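Missing here: one protein chain of the complex. Every other protein chain is in place.
Right, subunit A next:
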Amino acid sequence: MSSRDRVLGRVRRALADVTPHNGPYEEAVGRDYLPEHGHRTTGQTVELLAENLADYRAIVHRCGAGELPDLVARLLAGRGSRQVLEPPGLPPEWLSAADVVRVEDRAESTPQRLDEVDSVVTGCAVAIAETGTIVLDGSPDQGRRRISLVPDHHLCVVRVPGQVVSSVPQALERLDPARPLTWISGPSATSDIELDRVEGVHGPRTLEVILLG
C-alpha cells in the first residue's frame, strides 16, 4: 500500500462517526465577521494606511505625480545610495531624476550581486490600511521576490487611493493566488532577544513608502 493510501485510509477510518456535509461550503462556515472595521471616507482610509505604516516604523512620504522623480532622487541621495535595483517594468520616470547606477535583475544575477546594491525601488499590488501592509505580486513594476528582499533599503510606491483597500478580506479579493505574493508590514524585525524589538534582521532594514496621488 502506498503511504498516500495509508494516510487517506486512516483519515477515513478516523472520521467514521462524521456525517459528511454536502451543501455549499460557505453555509458550513458562516461568516459573521465584518468586511472592514469602521466607516471611513477614501481620504481617511489613505490617512489610516499612512498612520499604520508609520506605526510599524516604515517611513512614509506623500507626493503628487509631478513630484515623484525629485522625491525619489532626494531619498536615494539622502541615503547615499549609489546602485539601485529596478524591476523590469518600473515606470521610467520614477528614477529619471536620480543620479544613480541602475541595476537590472537579470536571470543570471546571483544573490551575491544583488547583495551589493544599496536600494531597490518597486511599485505594489495593493496596500491595506487597517494593518499598514503593502502586498507585492511580482508584476513587472515589482519584479521577482528576491529583489525586494536582499537589498537593505526598499522604496515602495503606492498609488493612492487606487491601490488602497481598508481590510484584509478586501485585499485577498483583489489578489491572484496564482502569483507569488509577499505581504510586507514594516521593516523586518525580531523580538527574540528578551522581547526587545530590533528592526531589520534579514529583510530590508529600512522600508520607505511613497503614497503617490
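We take it that contacts are C-beta pairs under 8 Å (C-beta built on N, C-alpha and C of every residue); 3 or more make two chains touch, one makes a residue touch a chain; residues count from 1.
Going forward, contacts and distances are computed from a predicted model.
**Q** One chain is missing here; what is its name in UniProt, given the choices "Ferredoxin--NADP+ reductase", "Electron transfer flavoprotein subunit alpha", "Cell division protein FtsX" or "Iron-sulfur cluster-binding protein"?
**A** "Iron-sulfur cluster-binding protein"
**Q** Using the document's definition of touch, tell me which of A:G30, A:G64 or A:G78 contacts the absent chain.
**A** Once the missing chain is taken into account, the touching residue is A:G30.
**Q** For subunit A, which residues reach the chain that was dropped from this view?
**A** 2-4, 6-15, 17-18, 20-21, 25, 28-34, 37, 52, 56, 107, 110-112, 115, 128, 130-133, 138, 144-146, 149-150, 168-169, 172, 177-196, 198, 200-204
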